[in-house]
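For this depiction, one protein chain was excluded, whereas all remaining protein chains were kept in their positions.
And then chain A:
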Amino acid sequence: MWQYEKRLQYPVRVDTTNPTLAAMIIEQFGGADGELSAGIRYLTQRWTMPTGRAKGILTDIGTEELAHWEIIGTLAYKLVKDATIDQIKGTPFEAHYVNHGKSPFPHNAAGSPWTANYLNSKDDPVADLHEDMAAEEKARATYEWLINVSDDPGVTDTLRYLREREIVHFQRFGEALMIVEDYNNSKRFY
């Protein structure tokens, strides 16, 4: 089960109104390598993991991704909440605005809605953990492109934090993969 704690995992600060940047940040809210994909991917793969340690890693990292999803939605919302219509018109956020107003919505920066096609669960722990490690590196790369286009110091600070988390998660998934491979090898000797 899950319990909510009424605070963000990281103290978010947004310094500007910037609808264009909000539209780009949405990539990590509902894009292929975004936080929603990550959370659903890891939490879905748990049932067929062979060891308690791998189940624990998927559970805790999957849960943390949902907290990151909340942070990303907050960044996107704060960047547009005070925007006037004139500030929105002509920006990439205008297409989002005519459907969703200022609410975040899980689609990518180009407007494609989130889909479970972004992830898989194979009932094969080696295949699943390799996917998870690749997902962390792709998310890290996305954060680097977002940091390159961000000119809001507060947003950049939070994006750097989230980028660092991808690196830690990649490390832990790599160790989980070694544990699972040892487990598979030890089974073959019996």
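Operating definition for what follows: contacts are C-beta pairs under 8 Å (C-beta built on N, C-alpha and C of every residue); 3 or more make two chains touch, one makes a residue touch a chain; residues count from 1.
Just so we're on the same page, contacts and distances are computed from a predicted model.
S.K.: Select, from "Urea ABC transporter membrane protein", "CotJB protein", "Succinate dehydrogenase flavoprotein subunit" or "Multiple sugar transport system permease protein", the UniProt-recorded name of the complex's unshown chain.
M.R.: Going by its UniProt entry, the chain not pictured is "CotJB protein".
S.K.: For the full complex, which residue in A:G39, A:G73 or A:P125 touches the chain that was left out?
M.R.: Here the residue in touch with the unshown chain is A:G73.
S.K.: Where does chain A touch the missing chain, residue by residue?
M.R.: With respect to the unshown chain, the touching residues of chain A are 3-15, 53, 56-57, 60-61, 64, 70, 73-74, 77-78, 154, 168-169, 172, 175-176, 179.
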